[in-house]
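Could you have a look at this structure, given as structure tokens, before my questions?
A single protein chain has been omitted from the complex, and every remaining protein chain is retained in its original position.
Every chain is named by a letter (A and B) in the order it is written, and numbering of its residues begins at 1.
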Amino acid sequence: MSYNLKEIAKIAGASIEGDAGVEITGLAKIEEAGPGQLTFIANPKYEKYIHQTRASAILVADDFPKSDKTLLRCKDPYFAFLTLAQKLYGMGPSLARGVHPTAIIGEGTQVGKGVAIGAYVVIGERCHIGDDVQIYPGVVLSNEVAIGKGSVLYANVTVRERCRIGERVIVHMGGVIGSDGFGFAFHEGRYHKIPQTGIVLIEDDVEIGANTTIDRATLGATIIRRGTKLDNLIQVAHNVEIGEHTVMAAQTGIAGSTKIGNNVRFGGQVGIAGHIEVGDNVTVGAQSGIDKNIPSGAYFFGYPARSARTVMRELSALTRLPELLRRVKKLEEIIESLTEQLQKQSAK
Amino acid sequence: MSYNLKEIAKIAGASIEGDAGVEITGLAKIEEAGPGQLTFIANPKYEKYIHQTRASAILVADDFPKSDKTLLRCKDPYFAFLTLAQKLYGMGPSLARGVHPTAIIGEGTQVGKGVAIGAYVVIGERCHIGDDVQIYPGVVLSNEVAIGKGSVLYANVTVRERCRIGERVIVHMGGVIGSDGFGFAFHEGRYHKIPQTGIVLIEDDVEIGANTTIDRATLGATIIRRGTKLDNLIQVAHNVEIGEHTVMAAQTGIAGSTKIGNNVRFGGQVGIAGHIEVGDNVTVGAQSGIDKNIPSGAYFFGYPARSARTVMRELSALTRLPELLRRVKKLEEIIESLTEQLQKQSAK
Partner (left out) sequence: MSYNLKEIAKIAGASIEGDAGVEITGLAKIEEAGPGQLTFIANPKYEKYIHQTRASAILVADDFPKSDKTLLRCKDPYFAFLTLAQKLYGMGPSLARGVHPTAIIGEGTQVGKGVAIGAYVVIGERCHIGDDVQIYPGVVLSNEVAIGKGSVLYANVTVRERCRIGERVIVHMGGVIGSDGFGFAFHEGRYHKIPQTGIVLIEDDVEIGANTTIDRATLGATIIRRGTKLDNLIQVAHNVEIGEHTVMAAQTGIAGSTKIGNNVRFGGQVGIAGHIEVGDNVTVGAQSGIDKNIPSGAYFFGYPARSARTVMRELSALTRLPELLRRVKKLEEIIESLTEQLQKQSAK
């Protein structure tokens, strides 16, 4: 790969400040970039690297200070870098088109055009595989699964019967879609399994992380709405609904029947109880434990999670608690002494 | 599927109050049920839906208020619904009986009657596979593994050498049984691996969630006793023992050699240190961190976990801490002023 800086500037929608003649052969982080590489500064934390970087050009924001380096000025350098990366590297590896001879495809399954189905893939009966779908080796789909156009299932993903995955969805390695919800009725000294007869419904443009597990509904559907991105090792229990364009960091767990709104952001390792409602545009700090509803627009964190402002004030007060104990002890001594003095005065 | 309401009432052990002539074609949640569907109310939270539901009949408890809807009265509507669901839908998908021609079965392995062994399954040598076992595609069993009668291993489950799984056990997709325990001896600047030569022993009627990992013992066995249910993404370390009829929600982690009693209930994301003992009938709240033994019958939560009552009192006190800081500051000012006044009086 080799691009003239002018071509790069055109893709990025940027203006060149400096030597427009350089050839760009790759992208790199500012700390690591060498001659021929293009880098970017989006976070002020990284501005200090501008003096020492050996990159041939740097994508920066329109209001970035002047520099003796070759700059590409644009409105949003991170997004411009991402556009370039997508253009230059593509969105990931491409599996060879076609159906590998060892792939097993059940009766009544329809397979679209331009698909790539790898070695030792097992697809059940009456499934629907859309055009341009990529299914990597070792994936197992049960009967009547639907995978929309352009979706990618990486190696060893498993999807159980009747689950429906939209278009341009990505499921990373080891992701589990449609395992039984965790439902039992305790009766006469032991647990009886409640059949989990629902499905998982994943809408368009969703991304599901590696080894994340999404349980099927008891009845109805567990739903992940369009544009939502789930990181690795997340647990989504039966009958959960997650809204649109919501992002959740790794190892978060959502208990049964909880509903989460649109444009919500969760840090990692958040836990949320069952039958809770979280509104739209909510932000939840990492490791929080949510045990009650959260209104739209709120910023919550803590264990148990409450308004960030409240929790911050408590945590700050908590750091003063050992000192407070000493202050109260001192007050008690002074008051004892005052009381004695007062009694003596009264006795006079 | 279509059942007369009288047949339904018979299976559920319920009495009909209303139109006994309706035909039932399916089950559904009360919010979603339509004509021809049966639903239930077990949780008072859902009673409000009775007026608006379009279900043809509703399973309710014996003491449920009268209604103009067709009711099926019984002692335990949730359990009755579960019994019906098991009867009407079965307990999950059934893999086609027989051994798929691509399944590889090692020498000396005994396979029972009525089994279903899917495509690309790999079973080691000298294993024992009981009658009616279902093994889904992509499962890998190492040598000398035993799987009891009627158990189900979903797609891509892995079980390492010599582990023993009882009867009617279910392991969901991606579950790992018998990986090495995390044991190392630090010696001369680096960690030396301690061979993990024990096994995992899973008794009858246990359920293991998707992508849950159960490590083999260093010596002896990691044990999950009968009737216990583990949710997804749980970590069970080497030499742990979990008692009978215990349930643990997702993402809980149990460190090495810890023993957990019978009829215990853990919320999600609980962490428990190594070499701890938890008694019988214990309840532990979600996200708790257990660092010492818990006596039988206790209800613990918090980080670190202690009696729920103690932690509740502390958390409630904590919310009053910022106000307490102000109160103590005010007291200090009053006392300073009192002290001055008193000194003046004494000086008179």
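We adopt the following convention: a contact is a pair of C-beta atoms (placed from the backbone, for glycine too) under 8 Å apart; a residue touches a chain by one contact, two chains touch by 3 or more.
Bear in mind that the values here come from a model prediction, so they are computed numbers and not experimental data.
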- Task: Consider the whole complex, including the chain that is not shown, and state which of B:I16, B:I194 or B:A308 touches that chain.
- Result: B:I194
- Query: Of the residues listed, A:E161, A:D180 or A:D205, which one is in contact with the missing chain?
  - Reply: A:D205
- Item | Touching residues on subunit A - with respect to the absent chain | 27-29, 32, 45, 76, 78-79, 82, 85-86, 89-93, 102, 118-120, 136-138, 154-156, 170, 172-174, 205, 207, 209-211, 227, 229, 231-233, 245, 247, 249-251, 267-269, 286-287, 303, 315, 318-319, 321-322, 324-325, 328, 331-332, 335, 338-339, 342, 345-346
- Could I get the residues of subunit B that touch the absent chain, sorted low to high? 104, 120, 122, 138, 140, 142-143, 156, 158, 160-161, 174, 176, 179-180, 182, 184-185, 187, 189-197, 211, 213, 215, 218-220, 233, 235, 237, 239, 251, 253, 255, 269, 271, 273, 275, 289, 291, 303-304, 310, 313-314, 316-318, 320-321, 324, 327-328, 331, 334-335, 338, 341-342, 345
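Note that only the chains that are shown with their structure count from here on.
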- Message: For the two copies subunit A and subunit B, what rotation in degrees overlays their C-alpha atoms? Round to the nearest 5.
- Response: 120
- If you average the Cα atoms of subunit A and of subunit B to get two centres, how far apart are those centres in Å? 25
